[in-house]
Structures are given as C-alpha cells and as structure tokens.
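All protein chains but one are shown at their positions in the complex.
Up next, subunit A:
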Amino acid sequence: MKQTLMGNEAIAYGLLHANTQMISGYPGTPSSEILTTFEKISKNLPVYAKWATNEKVGFEVAYAGAIAGLNTAVTMKQVGLNVASDALMSASFIGNKGGFVLIVADDPGFHSSQTEQDSREFARFARIPVLDPATPAEAYEFAIKASELSQKFGIPVMLRSVMRVSHSREIVEVKDFNFEEKKGSFKRDIPRWAAVPRAGRLGQAYEREKKLKEIAKYSYENFIKPEIEKLKGTKNLIISSGAAFGYVKETLDELGLDIDVLKIDMPYPLPLDELKSLIKHYEKVLIIEETYPVIEEELRSENVYGKMSGDVHTIDEMTKERVLKALKNVGFYKGENIYKPAFENNFEVISRKPNLCSGCPHRDIFFAIKKVFRPKKSIYPSDIGCYTLGINQQAIDTVLCMGASVSMAHGFSIADNKKTVIATIGDSTFFHSGVAPLINAVYQKAKFILVILDNSTVAMTGRQATPERAAPGEVDLKKVVEGCGAEVMEYCYEPDIKKTIEFFKEVKKRYEEVEVPLVVISRQFCVLDKERAKENLKGVFATVDEEKCVACDVCTTQFVCPPMAYNEKGKIEIDPLLCVGCGVCISGICPTDAFIRRDK
C-alpha cells in the first residue's frame, strides 16, 4: 500500500516488516519518531518498544534480545552513539543470532546537535556494515535489508540516516507482511557471549575480519555490480552515497551533464579490489558524500578527488550549489552558477534564534539564579536539552554533552573555588547520565549546587515520557538524589518571580551550611505538555505601560521572553499572538513595573 511517510516512519515500517520484536532507544532529534512510530504501528502485536534511560542502556537491552535470537533494533542520534559506543565496540566482535539493527540519525549542518559527526565513520571504527539510504522510500527498504544482513552474517548492522532522510516525506510503497511471534531462547555459549580477553576475543577478531570480507563481497555482488553494469563509460566518474546522491543526481540533471554516477548503498565494508579496478578506467573520480570522507579515505588514489583533495566542502550540509562548485573545482563543469539567488537580499532583518517557549518555567529559574548568584561570583555549567536555550539569558557558561553539567560543576568547584558553581540539568538528562557523576561528587565531598529542572518530559525531542513520568511512584527523582547522598531541596514552581527568587535565597543560605553537593529539584511543567500545561498557565496576559518603560533592557537581556520586543517608539511591546498568559512578567521582572495586566 502506498503511504506518505516521513523517513523515520518508513524505517519503523521496515523494522516491523523485518519481524523486529524488540526496539529500544533514547530520543534525540532527528531520530525520535522511529520508536514512536514503531510503538504506534505495532500496538496489537507482541513486541517490546520502549525508551531507555540512555543510548548505552537501550543498545544493551536490544542487543541481549538479538543474542537470544529475536530480531531487534535500537535507535539514537549521532551523539547518542558516542554514549553507546562502548557496547558497540564489543558487540561487533561477539555478533548476534537474531537481526540486530543499530539505527543512527546524523545531523549534517548542526540543525539540532552540538556536533556534526558521520556515523559511517563509527561503523568503520567498530568494523560493522553500514547502510546509507538516500530517501524515505530507500530508508524503508534498507531497514529490512539491514535486519536480513545482520541475521545472515551474525553481526550488528548500522542503518545510518541523516536529517534530510529522517525528516523528509515521500510516497513509500509499504508491502503487506505477516508478523510472526518468536520466543527468545538464550543458548548458553560462554566462549562466545562472555569471551574473556585474550584467547576468546582474538578468535572473534579474526572471525570478524573474515566476515567483513564476505560482506564486502556480498555488497559487490548484490549492491554494486548491478550499478556498475548500468554505467555508460563516460570519461569521468562520480561516486556518492546516501542523501548526497540525491544532490548529485539533481545537479547533473539540471546542468545537463552526462557523467557516470555510482551510488554506494553500503559505504563500509567496501569491495576495494573491484572498486579500485573500476576507478582505473576513468580519468577523474569525484567522491561526494556527507559528512566525512569515509568512502574517499578507503578509495584514495591519484585520480580520486573529494574532501581530502580540497575540492568538496568539509563542514556543513550538502547543497546543490556546493556540488556545482565541486564539479567546477575538478573541471567537470565550466558554466555559470545556476543556483545564485535571483533577489539581492539587502533587507535588514534579524534571524530568530531558538528561544525557550513563552511561559516556560526554565526562564524564571535562570532569571532567579542570576539574581541571587551574581554572574561575577559564580559559574553556570549546563547540559543538553531545552534549557540549553538559557544561553539567551546568559545563564549558561558551558555545554559539553549529556550529563556533563554535573561532572563539570565538580571540576569547576575544584579549579575555581572562589566562585559558587550552580549547574542546571533536566530530569531526563539527569537519569540519562547525571546520576553517576553525582555519586562521584558526593563521595568526594564536592561543593556545588545542581538544579534539576524537572518537567517530567523529554521536552525538546517531542515530549517523550521520562522514567518518573512513565512509572509514577516507582522511579522517584528525589529518592534517587537522596540515595546518591546529596542534600536535597525541593521547589514547586509558581509563576511568581518573587517567590522563585526567595526560594533561591534560601538555597544560598543552605549551601553555606552543607559539605556535599546541594541538589535543587525544581518541579515544573512543559508549556507544550498538553496534560499539564492547562492547569499551570493561569491566563494572565500582559501588556506594557509605555509611560513606565525606560528601555532598561532587563526584559530583553535577562528574561528574554519571545513576545517582548522594542517598538518604533523605543518602548517594549508584547506580541499578543505569542503571549501564552503565564503572567510572570507582571510578578516583578521589570524594575519600573511597566508590565501590566491586559484584559482580553
């Protein structure tokens, strides 16, 4: 049946077709919809589809399923794979019985990530095969293929997507299928599953080398040879893979160039002998891939051009203009740039930065922290999540990776002990990788404040449930923190900035008295959370008394709420379409009390 699907939805359908019975993962843009969709379409089937506390945990849960013979999968974004990489490196030696698909969604162009990364590189590092789909329809097919290959060769197979595949829409021909329930059955095999260094692992390492050769051969016979047979034997050749292929194909069509293009579906392992002998027949070979030169490094030779020769851009997303420039650089095209803007854009506008939503409680917490713990006397480590946008309020000094706010707070407290360290982290991120560094900090008697911004949802990636939310009364954030040995203070958020500031004054007092990390659990809500936002947003809408506004910038630089902006008269104005009626600005943000209630 033909369906209009987003790439991630297509992957979910592919997995279900491949009889995937267990799927785990941690949400992260652009990967999150895979598990959500799988959950939805497998509703009445005997499957396990659940979010894990982090990517490593998710990987290990699903991998165990594949060891016990089921077809399983794990989903994450590229930086999530860094977290799960420890497990991946070993799993690649040990292999699996059922199909095990590792799905990683990359983010070329840094649309919603702290790094760009090319997960194909990680596949090569871990020595596992990787499939690189170019479109949603292909993502569907490759998800099925990945599971089949993983079963056939008994090795984890990576399905690497990119944002422009995961978040694209296309018509996908979804085949009919029968889901067959299988019972998992773990067969004891200690030398395989628990191979101790070195004898056991050594054997597996050699075996893996052999497997990779077989897989490269398989890839040649099944994926590459049929494509080579279609080549016309032009003077030059372009080799491409994944989403990059789409840009190449369109650019060549639009420039009217007739150059052979070879699309590589499995960028690792490559059948090197066959490809190198193919390359010899061409004068020049241009390799266009996103993001790192993975294929290029493997095929490097005198007539091969690409990122390493300086002819293809090395950072940021692909565009057809960039493909055109590469074609020019290597002499495949000599004409004009057809991708130049038709309109000179010399109009002055400000690009909208991502910002915390109107009415988001994080904004008040950051405002209050800075009021009580003055920036000159404090350090603000933070973490990965919506609250990273506290950067707009200059209430964040460092952002490294998930969980790092806690360990970095510890480090700063040693390195610069004259300042007070106040770290911020979300509840989901804390469960993801904040617990271990907190334990570390407690037993080493570190002194800092950690504020857990608990809105009980993974807000940034689409509001997935956090452990506490998914199992109310079972996983208890406060007990976890107490169990770690930290001091705890709890705050139930109110949309009243004076109360929030008063609370942080108490935090400051308490901090003077304790000798271990002081953890503040701020119980909040997410304004996008349909279940909770309604009761928390009071419907107190604001407007500005222009007589009182003295353009002091406090609201635009310290509070930074989206509806607030200066008008032509140099006074603050509130955009009524963006205001959600939290009423916080009326409660004492403005030094001259210029925010007043609007009746409507």
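Quick notes on this structure:
Just so it is clear, a residue touches a chain if its C-beta (ideal position, glycine included) is under 8 Å from a C-beta of that chain, and two chains touch if they have at least 3 such contacts; residues count from 1.
In this section, contacts and distances are computed from a predicted model.
When the listed names "Binding-protein-dependent transport systems inner membrane component", "ABC transporter permease", "Indolepyruvate ferredoxin oxidoreductase, beta subunit" or "Type II CRISPR-associated endonuclease Cas1" are checked against UniProt, the chain not shown comes out as "Indolepyruvate ferredoxin oxidoreductase, beta subunit". When the missing chain is restored to the complex, the residue among A:Ala62, A:Cys386, A:Met402 or A:Ile589 that touches it is A:Cys386.
Within the whole complex, the absent chain has one touching residue among A:Leu45, A:Ile171, A:Ala194 or A:Ile315, and that is A:Ile171. The chain not shown here is touched by just one of A:Val421, A:Met460, A:Leu518 or A:Val544, and that residue is A:Met460. When the whole complex is considered, the residue among A:Thr53, A:Thr234 or A:Thr319 that touches the unshown chain is A:Thr319.
Considering the complete assembly, subunit A touches the hidden chain via residues 2, 4, 29-30, 32, 111-112, 134-135, 164, 167-171, 243, 245-247, 249-250, 317, 319-321, 338-343, 345, 347, 349-358, 386, 389, 460-462, 562, 576-578.
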